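Here's the structure we're looking at; comments come further down.
All protein chains but one are shown in place.
Chain lettering (A, B and C) follows the sequence in which the chains are written, and residue indices restart at 1 in each chain.
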């Protein structure tokens, strides 16, 4: 028996991610075309549900957005209703804010709330599930570090963009006999650095999961130089750290409410390599370039499949679930499974072994 | 116990495919770095093994080729030693030619032959396996129609390129109020048309596996036009065919030994749509643009994983196998399983259902 | 003294061209921000001015369109008010239709009409200028064949796209030892084929302005083959023709009101080369792929400069002019100068000589 769904809400939370619009479009088109469900777009993630800023999404509103980067709904990565800063309104307490969300959900007449987000957004979504809302989650993160799904959309595009950047840097490295350090996103998980390093032919790949030894990577650069390759490409995740050491805290502006950071580990590595090898070294930080712009075909297809599956779950009355990719099939798991822990690169995984077998150094041996 | 492999041969057969060089590089680097195996590159597929045209591949030879399209070894898609045209040398019979290959394999001192190819090349490879050669196969085809593996490398790039083309054509369709027909490769399997049609927002997708009805797709174009969308994007695989009809044979030059074909079904569709809807229609044929140029990061990683796995199999003495992708893992299956039948799109697959749920017409209902 | 302009109309005519939206945006933003001029967008070229289909363009309407291909106003390439088919309405004669345009211009209260188009649109614009309307023309055509300006926007993008395609085809040509024929747009002028052929390293470039000799180009292919380069890239403009011969008429559907054409000269060349050299030959037709998608930075800057200059002319009361590029500066010339004759490639131009000096064959010697 089909669950009677007449009106749904949809929001996007967390950092920008290629494929958000494709997912919104798939949810809305499936809902409207297949089930005559009314779709309410919630602006700027949970913040829009706190402040009751919404707009109805008609078929026309989601037409033509498939290839667009960003999210037509807007997003917010600091709008956790369970950690709402009291300072914004002294009369409102934390629990009040989550109640506001629940109230607004009821008053909007929503039968289900679709939350597109990563670890942070889904943790909030799970709490509302526990408070009785009908929630369906769609996983997105360029970092690919969400458990329970083989892939999140956004990751393929991020790796594509990073690889394209490494390709560009390669010619300069070779022409100038330089060590080029490319710093990618990835504070806890090295997926982007590993995949783009492998795809871009990085000589050294450093990721948070495999602490590196300076002597080891310097030796690799020197060995290449002695063989006549007076250049090397180092791909490093921002969260990579030396053996026994800490991840490099980026330059932050302490006085700022939202610290601006730029190039920590990459800069440090370039300096150290230059000092110890006497090869010119340069660093390039691939920050927002990874998460902007049009999604790859892969991510558009994945986001579309997620969106359609999410509507299928809702119409079957299956809530509290996150859609996910298992092999070639779209499935679903309880949201809480996905957020229980980050999915990290295993140092003994086949992908790491493959990288080593084609000569990549991880700085660990 | 490791099998003692000291010298291997490697060849690429069949149509061009992004990722061939990445696979060659991975095989050669893994062989040389990890196992001190000598690598013999065989030129132009099996033709090079018939004519004994080879070159040794050193580390330097495969350095810097990861991002290049094409194959440094050359390929041939008509060099089947079991169907060798007698005319080339009247004294040589079919079976002789395959014996020449076996002789050359022995004389080159090969311990194993790595065959990178699609259905055709692998069918030949299997026959040599049956004749006692140590064969390991690596699957490639932009069409993704090989059984036994979730993906072949080349497919992701072909879909990416097709999607990029559809994106370009979209703006013209809209500005000119035109029906734009995009014909993709895919004689028997509709994977490229289905994925790129889904990623590019095609309004109509026609594939060989789902025979179409003219009235149905004309109705779709007219319905859109009546709603104010005086344009439509039709993505059609070259092998698509009407219900009860045949695939359109392309224009061929009968007198030519190798017929040149250009735009069959796409052209016919554009004409028919224009005739019956009075909307201007245009066709674009995406042939060689799909299979050329630099591979996507996805295909580079997949090809690299395949290459490294292939060497692993060889050193373990496991022959007669094809490496393959199962979910996120690289595995292997007997070559004969892969070539037993083409992997086609199931009309009831979730991907087709997803496409329908976001409004795509397959011309079948 | 400034001319008092309070309200302008703007239309785009002719084939799709990257940069149309950039030009519309520049006209509208300059008009609104600098001069508080009201901007009326006319839909689908002159057809919208016949049928009085317009919309006001506010600042918001042109925000975010800079990078989009196509035209937000729509276009039409058969809406010549001076050749309006009587059949559409038997009571309306040719001259009536142009009078309708003039009437609508007056009734809309336009002080000036901005016409963005190529040869066809500008010829119509000039006639309305002669009938007393205030006209300013902005040149666009991917073919770059408009006189009086060094460059039209759209051309740089078309050449970029064609070159990218040739790059892709190169790797296949080399891997397969094939002759790859790439047919570009260019019925009368060979600019796209010449520039993209030069940029893509075409071995043979055939353009309408330099009739070719078959023996000559076959000799080139054979000479390369004998030197071990068993592949060649032939870039041919659709209007190229043999010495003493005619341009190849493409396949047309006679019964269709708007003939659909696909691959004439390219296909013929591939067949001929294959027949006479015994090298496999393939053809790729780059039609709509050249004119769709996001404009290059070059074209965006050029279109923006044209748009701003056009408003400057209008506010100075200078009408009947076309903006143009002379060296690095934007200037203006009478529209009639621009449409008097097509700008063709001179066979003795330095660009042709440069191509020959790096080894390109034009089939003429």
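The criterion applied here is as follows: a residue touches a chain if its C-beta (ideal position, glycine included) is under 8 Å from a C-beta of that chain, and two chains touch if they have at least 3 such contacts.
As the structure is a computational prediction, the values presented were derived from the model and not from experiment.
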Inset, instruction - Could you tell me which shown chains are touched by the chain that is not displayed? - result: A, C
Legend entry - Contact residue for the chain not shown (choose from A:83, A:106 or A:275): A:275
Inset, instruction - Please pick, from C:156, C:183, C:238 or C:280, the residue that touches the omitted chain in the full complex. - result: C:156
Inset, instruction - Give the residue, chosen from C:66, C:313 or C:335, that touches the chain omitted from the document. - result: C:66
Inset, instruction - Would you mind spotting which of A:33, A:289 or A:344 touches the chain that isn't drawn? - result: A:289
Inset, instruction - For the chain that got dropped from the picture, name the residues of chain C it touches. - result: 25-26, 29-30, 33-34, 64, 66-67, 150, 156, 159-160, 162-163, 167, 170, 195-196, 198-201, 294, 296-298, 300-301, 304-305, 307-309, 311-312, 326-330, 350-351, 353-354, 357-359
Legend entry - Residues in chain A touching the chain absent from view: 12, 15-16, 20, 44, 68-71, 74-77, 161, 164-165, 167-172, 174-177, 180, 251, 253, 255-258, 260, 262-263, 267, 270-271, 274-275, 278, 280-285, 287-289, 291-293
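Note that in this section only the chains that are shown with their structure count from here on.
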Inset, instruction - If you connect every pair of chains that touch, what shape comes out? Choose line, ring, star, complete or other. - result: line
Legend entry - Inter-chain centre distance, chain A versus chain B - centres from mean C-alpha coordinates, in Å: 31
Inset, instruction - For chain B and chain C, let me know how many angstrom lie between their CA-based centres, rounded off. - result: 35
Inset, instruction - Report the inter-chain centroid distance for chain A and chain C in whole angstrom, where each centroid is the mean of the CA atoms. - result: 41
Legend entry - Shared-contact residues (touching 2 or more other chains) in chain B: 167, 170
